[in-house]
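Selected chains only, in their assembly positions.
In this document, chain identifiers A, B and C correspond to the written order of the chains, with residue numbering beginning at 1 in each.
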Amino acid sequence: MAEVRFGLIGAGRIGQVHALAVQAVPGARITEVVDVLPAAAEKIADKFAAKVVSLDEMFASSNVDAFIIASSTDTHAPLLERCAAVGKPVFCEKPIDLSYARAEACSAAVQASGITCMLGFNRRFDPQFAYLKKQMEAGVIGKLETLIITSRDPSPPPAEYIKVSGGLFRDMMIHDFDMARWLLGEEPTRLYATGSVLVDPAIGEAGDVDTASVTLSTQSGAIAIITNSRRATYGYDQRIEAFGEKGMLQAGNQLENTVKFAGAEGVMGAKPQFFFLERYADAYRIELTHFVAALQQGSKPATSEEDGLAALRLADAAVQSLKTGQPVDL
Amino acid sequence: MAEVRFGLIGAGRIGQVHALAVQAVPGARITEVVDVLPAAAEKIADKFAAKVVSLDEMFASSNVDAFIIASSTDTHAPLLERCAAVGKPVFCEKPIDLSYARAEACSAAVQASGITCMLGFNRRFDPQFAYLKKQMEAGVIGKLETLIITSRDPSPPPAEYIKVSGGLFRDMMIHDFDMARWLLGEEPTRLYATGSVLVDPAIGEAGDVDTASVTLSTQSGAIAIITNSRRATYGYDQRIEAFGEKGMLQAGNQLENTVKFAGAEGVMGAKPQFFFLERYADAYRIELTHFVAALQQGSKPATSEEDGLAALRLADAAVQSLKTGQPVDL
Amino acid sequence: MAEVRFGLIGAGRIGQVHALAVQAVPGARITEVVDVLPAAAEKIADKFAAKVVSLDEMFASSNVDAFIIASSTDTHAPLLERCAAVGKPVFCEKPIDLSYARAEACSAAVQASGITCMLGFNRRFDPQFAYLKKQMEAGVIGKLETLIITSRDPSPPPAEYIKVSGGLFRDMMIHDFDMARWLLGEEPTRLYATGSVLVDPAIGEAGDVDTASVTLSTQSGAIAIITNSRRATYGYDQRIEAFGEKGMLQAGNQLENTVKFAGAEGVMGAKPQFFFLERYADAYRIELTHFVAALQQGSKPATSEEDGLAALRLADAAVQSLKTGQPVDL
C-alpha cells in the first residue's frame, strides 16, 4: 500500500489528534470523515481537504484504504465488525468494548476476516516509555523483578462520565494493565486489587472508586504494582519504575518547562504536563506513523485486538477482586 | 535526671554507633559496657573512659541510670525484663522478639514496671522522613490517600543470617511497617502480601523470600504500598512518596555526593549512600539525643514497646498472607 | 493580510525547517521557492505544492506576500534590499551581514522602505527562555543583578566554515549577545572578551578562537557573563541563569529523554538534545508563527533589523577586546 487514504470515524478531540498525526506522515491522508455531529466532521474536512460522508458511504467508498475509529466506546465493536466485513485495515481507539464477552466476539470476527487491526494503546509509543522498554530489552537492568506504575489524572471526570465509563479499572487503569503486560513480557497469573472513594463521593455513588492499587504476580516471580488516582493537584502523573537484578530504570514526568526558581521559600520547578493530550502528543503522532508504516510494509502493528482483550481481562479481574476482597487467579 | 549515665549492652557495630551518639549529647555518657566478646567491650570502654562489667554487675550498678540494649535479637526480651525488674529506663534495638507471644509477654512486664522504654525505630528520626512527616502534619498534602514506601538493601545477607532473622517481613520490612503506621496515623485494617525468590536461591531454601510487596488498607480508605528487595546494585534505596488531596511529598535518597558528570554517555550522578550506617548516621544520633532528652525532661519517647508489637503484628500477618495467598484482616 | 503566501529563498536545512513551520500555521503557506541547487528547491516545492521559480520571478510575483530569507549569509543584505525595493515584508535569518557597515547600510534601506522585517533570533522563542523572560517581567527575581549565559556546541565546524563565518563572536556568540540584550533590558556599556584555542588548532590557524568568555557591564550595574565553547562531548549546552534581588531563575537543558538508570556506577540520565535543530525545533516553529501573526495583525515582530545591528556591534567589540586585551566602551 503506497499511499494510505483514511476514513476517519469520529471527529471529536481524539479524532482531531489522529487526523493531524496522519497528515504529518508522508504517503498518508484523511480522505473521508464522519461524525454524529456534522459540524465537527466539517471542521476536519475543511482543514484537510477531506469529504464529509455517511458511515454507509465510507464503508462503501473506493477512496478509503483504512479506517480510524475515534467515536464513542459503545460504537467500537460494531464498527470493527464492519471493517472486518469490508476487509480493510483499522486503527481503533481502546477499548474494543466494556463487556469482555462482546469484545471477545468482535475480536473473533476481526481475526476471522484477516484484517490488520491496531488498538490504540498510545502509551507504548510515548518516547520515554519506549526508551525505557528498549533499555530493558537491551538488558540494562537484567531480569525484571519489581515494576511500579504510577498513573494519576489531574482531575476527576464528572459522575455522568463515570457511570458509562466501565469504572476506573476498565476506563483508566486499562492503560496501565497494557503497560504492565508489555513491560513484564509475560502474562500476570494473579491479581489483587484494592480501592477507595477519596476524591469525589459522587464517584462512590456511581458505584466506582477513584483511588486504587493493583498487585500483579507472575510465573517468573516478578511483581507489578499499579496505583491510580482520579486527581492530582500537580497535573498528570505518569511514571514507571522498573527494578531488576542489574539496576533500576525510571521514566519520570515530562514537565511544562525546565525553568527553576530559587527563592526564599525553596527551589520551585514546573509541574508535569497537564493531561494526556499534552503528555502524549508525541505518542499519538508516533502511534499513527507506526500504523501507516505497518500498512505500507505489510507488517503487523505493535498492538492488536488481542492486547485489548488481555488488558480487559485484567480490568475485569480487578473489579472482581475489589468486590470480593480476594485475589483472583488468572 | 540531670546527667544520664548509660550501661551499654552489646559493643558490636550498632552498639558503637549508639555509644558515639551518647557521647555527643551534653549530659550523657557511657559509664559501663558489656559484651559476649570482651575485646569489643574493652574497645568501647577505652574510647569513652567506661568500665567493662558483667551483666549482673551492670544491673546492680549504682553508676548506671539507663540501659542501651544493642545485643543479639534473642537476648532483647530477657534483658528488657531485667530492666523492668530493676526499674530503670531502657533504649532497646528492635525487635523485642521474633515471636509475637514472647514479645507481648515482655511488653506486659515492661508496662507493669512503669519504666520508660524506647524501641529503636531509627528511621523516624531520619531528617528527611521527619521533615516529610512534619509537612504532612502541617497539612501540606491534606488528607493522605496513597503511601508508597520503597526499601531495598544493597546486597543480601548470607543464608545463615536469613535462617535466624525471622524472615524478610520480620527482619527488614518491619521498619517499613513502622514507617507506614507512623505516616498513616491509623492502624491498617487489612494486609495482602506477595513475595518471590529472585535474588538468591539460598534464601528460598531457607524458607524466605527476597523480593516482596505488601498492600495495606485502612479505615479511612488510604492505601499503603511497601516494596522490598534484598539487593539493589545502586545502593541502599530508601524512599517515601505520600500522595494526598493537596499534592505529593517525596523523600528521595541521600546521594554519596552532589557532583554530576556530563559526558558522551549521558549525565552521571552519584549513587545513594551505601547502607544503613551511612544513610541513617544522623538518624541514629538524633534518636539517642531524643531518648536522653526524654529522660531529662521526664517525657515519653516517640517510640515504645507498643510500636514494636504493632509492627510485629503486621509482619506476622504478612507471613500468613504470603503463605495462604489471601489477604489478612487485622 | 488574511492569508500569507510566502516566497522561500533558500531550501537547505534551515529553509526546510521554516517551510514546515509555515505549513503548520493556519492561513500561511509556501507558494514559491528558489535555491541555487534546483533539486533542493524541487524537494520543498513537491512537499508543499509550491512552485520553483527564479529570484527575479519571485520578486515580481503576485503570488508572494512575504519572503523568508534562508540562503547563505553573504546574500542576506542584497536580498533584504530587494525586499525593501518591492515593499514586501521579510523574515531573514541572522545576520544581516558580517560587516557592520554593510549591515547598517542595508538596515537603513529596510527602514526607509517601511517594510516589516523580522530577524531570526530563534532563541527568544524557545519556550524555556521565553518562560524565563516572562517570569523576569513578572518580577519574580526583582531587579536583575547577574546574568550567566552558557552556550556550547556539540562539535566544532570545519576550519573552512570558520574562515567564512566571521569568527566565534559574530557567528556563534551573536545569539548570546542578543539573548543578553533581551534579558538585561538595557544596552551594555562596556565589554571585556577573552578567548583561547583549545578545541581545534585549525581554528586558531584560521584566526579564530574556539573557547571564549565575555563580560558585559551595564548602566544599572547588572553584570552579564557569556561563555562559549565550540565543543561539548555531552551535546548542545544552552543554559541561562538570571540572578536578582529576589532570587534566581535557571533555564536548564532539554534532555533527550526523562529516563534515568541507577546502577553500580551511579545514576545516569540522558544528554541534552544534540544540536540546534533538536533543541530549538519548537522555537523555529513559534518564531514563524509569531511572524505570520504579526503580518496578519499588522503588529511589529519581536525582533527587527535593529536587533541584528545591536548584536553585531557587541560581536565587533568582542573581536576588538580580544585583539587588544582591553575592555571596550560601547
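Everything below uses one rule, namely that contacts are C-beta pairs under 8 Å (C-beta built on N, C-alpha and C of every residue); 3 or more make two chains touch, one makes a residue touch a chain.
Being a predicted model, the structure only gives us computed values, none of them experimental.
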item	value
Complete complex - number of sequence copies, 3 represented	4
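Methods note: only the chains that are shown with their structure count from here on.
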item	value
Same-residue or different-residue interface between chain B and chain C, half as cut-off	same
Chain whose mean Cα position lies farthest from chain B	C
Per-chain Cα centre nearest the global Cα centre, belonging to chain	A
Whole-Å gap separating chain A and chain B, where each centre is the average of the chain's CA atoms	42
Centroid spacing, where centroids are CA-atom means, of chain A and chain C in whole angstrom	39
Approximate Å spacing (C-alpha centroids) for the pair chain B, chain C	58
Multi-partner residues of chain C (at least 2 other chains)	262-264
Complex contacts: residues of chain A adjacent to chain B	143, 145-146, 148, 150, 152, 190, 192, 194-199, 211-213, 215, 217, 221-223, 225, 227, 229, 231-234, 237, 243, 245-248, 325-327
Touching residues (chain side chain C, partner chain B) in the complex	232-234, 237, 255, 262-272
Chain A-facing residues of chain C, complex	127-128, 131-132, 135, 140-141, 246-254, 257-264
